[in-house]
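If you scroll down you'll find the structure; I have some questions about it.
A protein chain is absent from this complex, but the other protein chains hold their places.
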Amino acid sequence: MIDKRFADPSAAVRDIGDGATLMVGGFGEAGSPVELIDALIEQGAGDLTVITNNAGSGTTGLAALIKAGRVAKMICSYPRSADSEVFAEQYRAGRIRLELVPQGTLAERIRTAGAGIPAFYTPTAVGTSLAQGKPHRRFDDRECVLEHALGADVALIKAAAADRHGNLVYSKTARNFAPLMATAAETTIAQTSVVVGLGSLDPEAVVTPGIFVDRVVLIGRSPQRLDPSGSETGWL
Amino acid sequence: MIDKRFADPSAAVRDIGDGATLMVGGFGEAGSPVELIDALIEQGAGDLTVITNNAGSGTTGLAALIKAGRVAKMICSYPRSADSEVFAEQYRAGRIRLELVPQGTLAERIRTAGAGIPAFYTPTAVGTSLAQGKPHRRFDDRECVLEHALGADVALIKAAAADRHGNLVYSKTARNFAPLMATAAETTIAQTSVVVGLGSLDPEAVVTPGIFVDRVVLIGRSPQRLDPSGSETGWL
Amino acid sequence: MTTRTPQGLDRREIARWVARDIPDGAYVNLGIGMPETIAECIAEDKEVILHTENGLLGMGPPPPPGEEDTELINAGKQPVTAAPGASFFHHADSFAMIRGGHLDICVLGALEVAANGDLANWSTGAAHAVPAVGGAMDLVSGVKAVYVMTRHCTRAGEPKLVNECRYPLTGRGVVDRVYTDLAVIEITPQGLAVLELAPGVTLADVAERTAAPLHDKRSTRRESHPDGNSAPSERSGIP
Partner (left out) sequence: MTTRTPQGLDRREIARWVARDIPDGAYVNLGIGMPETIAECIAEDKEVILHTENGLLGMGPPPPPGEEDTELINAGKQPVTAAPGASFFHHADSFAMIRGGHLDICVLGALEVAANGDLANWSTGAAHAVPAVGGAMDLVSGVKAVYVMTRHCTRAGEPKLVNECRYPLTGRGVVDRVYTDLAVIEITPQGLAVLELAPGVTLADVAERTAAPLHDKRSTRRESHPDGNSAPSERSGIP
């Protein structure tokens, strides 16, 4: 019997250790797994490396994790926010390191980590400071740079719906990096506000097959949200 | 106004020239664009390079194209069939060349061609004859081989439904290589038995966004299959 | 040399200029900031498909107030809608569209554009600034035609069109065309070439505010107007 549901966010993030490398889904606030991050702040793990697109907005979620001093390094494409100075302050103070990666290269590095491809060549960033010091090679007269796969210990993502196998669907542009991160982390933890019975998700429309997901956490909904047509016996 | 619909298979394949490199979707018969291939046989183009997983079964479709002597070279993973000797006969007679590629490497080479990635490293096939003569490199103590992107002039694929923008969905395991090939060919031609009105496909469940598709051909159905709720004015 | 200050176009007029040159059926990515204005300037009789790199093809206009969805945003993190025929996808698929050369046009802002097409638009290189690149390097390396939409000069009056960029580069030799408040300028093997001038603006006005040599490639000497659909035919296709 496969049942990946966890009782609450705290239980799902309990074993994340100091020094872990963490992927965090979301583009801005769309798809940000806020409740999982809040649980991680409470849990206390520090010295984290965080792979994500932005560096937090406002004062909750990732911004709060950074403000709490838990993040030693960020790997991201756009750590600038109109509504948050948290990352900028720590970065200027030298308390947080930054590896800046072009957004498409970041996405592909994560995807290849999940796909067992250790490195790939891309034309992106050739001739810029972000390609300096990396191996280059020409293909069909086009100069390219070698980029390496980027995996993580844990991925925290947000889905629109899940089943007990960990199959996931997403909501609109909240999908963004989540399906990639799910494949690239040793342990993938998905929060969702809807858990449906096995067989309720259309097999043609599942975006993340359950094989990539280890833990499913239902957020802020009561057990009656479970699809009655499914085979579920109720929420854990 | 974007309308990628073509009146019939003949019109859609008319400009495929001798010597073209062709991708053909399908795994066995599932997803095989038989009507497009039939139209291509009638059209007459020869000296083709065909990228596909198998090498035809039975006596129709790809097997018929090979039997007609139109294929100079196959790039595929499994050109053996219980129910067809067509490829084997031509191969043994030296009338057709074969580049054998492991199935996952074939899929990734096609995907990377569509994604603008000229080459990637993979552990697949290292230590075997299929990796001989290719550049090798170690990553984290794992020996890998460099594989190159594989694009084509034309892709012939089969979808379950389409709209006039070329958005596609597929049926079950008939999906296989089609979404990859759609991204990797200069001209992608999709046959389907259902064309729906724009907006009828669920944006969350579209598998191939229309940007990857150039021509949509409705096969064997009458115009009334067009979704009346859509904005279509009728079949071309 | 004249010392008068030409009026030039406002932001919306530049956007209309760009919109006029986007052909029917094009797949287009509009960068954050000024280029976002272009969307609402595209003529009703054209079907242009907008891509936003955070995972949507077929971006529609902003929703009416009160109907914003925090999970339906564009790359600038502003609420948008999904047009009929839209599709959602993840970031690797989105950048496969970009890097793989499937988009026809992207329009980006700029700090500087050099006469050889080099673009600097992601960092001033200032010591304490937080660097942020987003998808700009992917867009310039992958999209078929890269257009820049920018004021011709900085607020301090410094030319943005230069012989060589001083700021960190986004890409080398990547820009095809620049739309400013003063002119439409093409990057050619010979350098910057003026295709068109804003109403009331002279070639001398532009040359004076450009820190690189300018060629004159105007197909007619008449000044054209951004409202017209009178783009010379050799410029109506995608380069």
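A, B and C label the chains in the order they appear, each numbered from 1.
We take it that a residue touches a chain if its C-beta (ideal position, glycine included) is under 8 Å from a C-beta of that chain, and two chains touch if they have at least 3 such contacts.
From a predicted model like this one, the values you see are computed outputs, not experimental measurements.
Visitor: Going by the stated contact criterion, tell me the shown chains that border the hidden chain.
Guide: Answer for the hidden chain's contacts among shown chains: A, B.
Visitor: Tell me where the left-out chain touches chain A, residue by residue.
Guide: So the residues of chain A touching the missing chain come out as 1-2, 111, 113-117, 163-165, 167, 183, 198-199, 201, 203-204, 206, 209-212, 231.
Visitor: For chain B, enumerate the residues touching the unshown chain of the complex.
Guide: 27-31, 53, 77-80, 87-88, 91-92, 98, 100-108, 110-111, 122-130, 170-180, 207
Convention: only the chains that are shown with their structure count from here on.
Visitor: Enumerate, in label order, the chains that touch chain B and chain C alike.
Guide: In this structure, the chains that contact chain C and also chain B are A.
Visitor: Measuring centre to centre with CA averages, how many angstrom lie between chain B and chain C?
Guide: Distance between chain centres: 35 Å.
Visitor: Out of chain B, which residues touch more than one other chain, so two or more?
Guide: Answer for chain B, listing residues that touch two or more other chains: 115-117, 203-204.
Visitor: For chain C, give me the residues that contact two or more of the other chains.
Guide: Only 82, 88-89, 92, 95, 98-99, 141-142 qualify.
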